[in-house]
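I have a structure I would like to understand better, so I am pasting it below and will then ask my questions one at a time.
Here the complex is missing one protein chain, while the rest keep their positions.
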Amino acid sequence: MNESPPGRLLPWALVTPALLWTLVFFVLPFIAMAALSFLEHGGGQATFDNYRQFLDNPSYWRAMVNSLEVTLTVTAISVLLAYPFAWILAEVVPQRLQRLALVLAILPFWTSYVVRSYSWLLVLAQNGVVNRALVGSGLVDAPLQLANTRAATIIGFVHFFVMLLTLTIFANLKQLSPSYRRAAADLGAGPLRTFLHVILPLTLPGIMVGAFLTFVLAIGDYITPQILGGNNELLMPQLIMMQIGRRGDFPLASALAIILMLVVTLAYLLCARWLKIERA
Amino acid sequence: MMRLAGKLLVSAYALAIYGFIFLPVVVLVLFSFQATSFPIPPFTGPSLRWYETVLADTRLTSALFNSVLVALLSSALAVALGFLAAWGFARHHLPRSGLLRGLITLPLTVSYLIIGMGMLILFNAAGIPRSLVAAGIGHVVINLPLCFAIIYSQMGDHQVNIERAARDLGAPEWKVLFLVSVPVLWPAIFASFFLSMTFSWDEFVISFLLTRFDTTLPVEIWNLLRSGLNPRTNAIGSLVFGVSIVFALLLELAFLRRSRR
Partner (left out) sequence: MTGPLVEIRKLSHSFGGHRALDEVSLHVEPGSYTVLLGPSGSGKTTLLSIIGGFVHPDEGSVFIRGNDFTRTPPAQRPTATVFQDYALFPHLSVGNNVGFGLRMRGVARAKRVGRSREALAMVGLADSYHKMPHQLSGGQRQRVALARSLVVEPAVLLLDEPLGALDLKLRRQMQDELKALQKRVGTAFIHVTHDQEEAMALADHCIVMNDGRIEDQGPPERVYSRPASRFSATFMGESTLLSGKVLDLGTDEIRIDTRVGLLSLAGAGEPGFDVSLAIRPEHITLVPEPGSVSLGEAAVTDVVFQGSFKRVSAVSAKDPGVAFIAKLRSSQPVAVGDTVTLYASPAEMVLLSR
């Protein structure tokens, strides 16, 4: 639209600060990181060694496989737990209580990330509440090793993403016009068939977006696996932080970070077909 | 009979999920009132001794102060930059607008770890020392796209006409901005500010990488974790949770105000 311009420069004056900020503190660092990933640690020579190390060293490979396994498991479990929950909040809970029920359901969302993981450590500790309950009820004889396991990492992640997905799926379900449901019922579909043939397909694009968000956020997270999983097995973010923290090997850390980003981009391209439905 | 079973099943499921969601928070808060030195059953409280310890700990209180300061300033800057950019893109025809808007929202897709690392590498190369300011800059990087996206999405056609009306009635651009656009978009501005506050307040990895001696609360809590399970961590964690709830409620109010409009 040829909106009458109050001056040619004004629009640029408005958008330039944000663009500049993004360029200097986001794009430039990324370029620096990418450049560094092709340099030797300590020396200044150009090399592919950092990428080759990832391919050659099975323990690095393993970290990527662990990351993918954990993240995909977390995504699947979170969606499966959150969908029925969101459905109950949107369809079963009476209208006037819905807002309250939703606010309650995502209240712990607001605990700090570090504190949330620590809380799970408390719950899952050798003599924490879960083990006390299990032993006390006679279900197990001795406390189980729950903390510092992959299971603990997965539980910590699922806790966060169930809340996030409940929120997004709830919003999705509420957006559906009630007339869809009425129309389906009118045409003779029972509740189950209405759900399978009408509600589920209509909310699927929203679920895909939520699942992708879960995948992206979980695969890049350092805190949850570091606090809950311990160092028994490493995930990619832990491996990257290790290169920075213990060894000061920024070039290798950069290469690993870029590989991680490539994997996320690949995941995006694989999901793009479903993610696009949302935008249309 | 079937209906009753179904209702029971639904209630049981909802309660189980609520239980799962609240379990860690309840345990955290409950054992922050523990009287003895281990935050594990049995509960020996209630006692406020760990809160007293925590509030007397100058490292923690100064970290808390730092966190609030970084959150306030970085969010204010993120909202200001985001608002101006959103206004520019929504109201004027700029070449390659889609591409540039994509650039501003790009940081949303990259993990905080990688953003923080990239900034650390750049700052190291440029000789900029690690500091709270560096962490604050990082927080603007992650919150700017969010503020931009929220405010941009609220700049509908209706607002376009409202601003046109103001211009038509003789308002110069800066008056359109301060007398019309900002007040009309106030709920979105308010919401994005408080959302930024919460994100900055909770952010760990960027602060961890970019600060050195003076640091933010999440990093200080992280340092506490080295001592294992400790009621002090429960106490400070509960405090942080309390503050976040206040943010969340303010946010909720902002949206409620908007939906009443």
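The letters A and B name the chains in turn, as written, and every chain counts its residues from 1.
We take it that a residue touches a chain if its C-beta (ideal position, glycine included) is under 8 Å from a C-beta of that chain, and two chains touch if they have at least 3 such contacts.
A quick note: this is a predicted structure, and the numbers were derived from the prediction, not measured.
Residue B:172 is the one among B:6, B:129, B:172 or B:242 that touches the chain not shown. Of the candidate positions B:128, B:162 or B:177, contact with the hidden chain is made by B:162. By the touch definition given at the top, chain B reaches the unshown chain through residues 158, 161-162, 164-172, 175, 180, 183-184, 186, 261.
Heads up, the rule we're going with is that only the chains that are shown with their structure count from here on.
Rounded to whole angstrom, the centroid-to-centroid distance between chain A and chain B, based on C-alpha atoms, equals 17 Å. Across the interface of their complex, chain A is touched by residues 10, 13-14, 17-18, 20-25, 27-28, 31, 39-41, 81-82, 84-85, 87-89, 91-94, 100, 103-104, 106-107, 109-115, 117-122, 124-125, 137-138, 140-141, 144-145, 148, 173, 198, 201-205, 209, 217-218, 221-222, 225, 229, 233-234, 237, 240-241, 244-245, 247-248, 252 of chain B. Looking at the complex, you find that chain A touches chain B at residues 1-3, 5-6, 10-15, 17-19, 21-23, 25-30, 32-33, 36, 81, 84-85, 88-89, 92, 103-105, 107-116, 118-123, 125, 127-129, 132, 159, 162-163, 216-217, 219-223, 227, 237, 240-241, 244, 250, 253-254, 257, 260-261, 264, 268.
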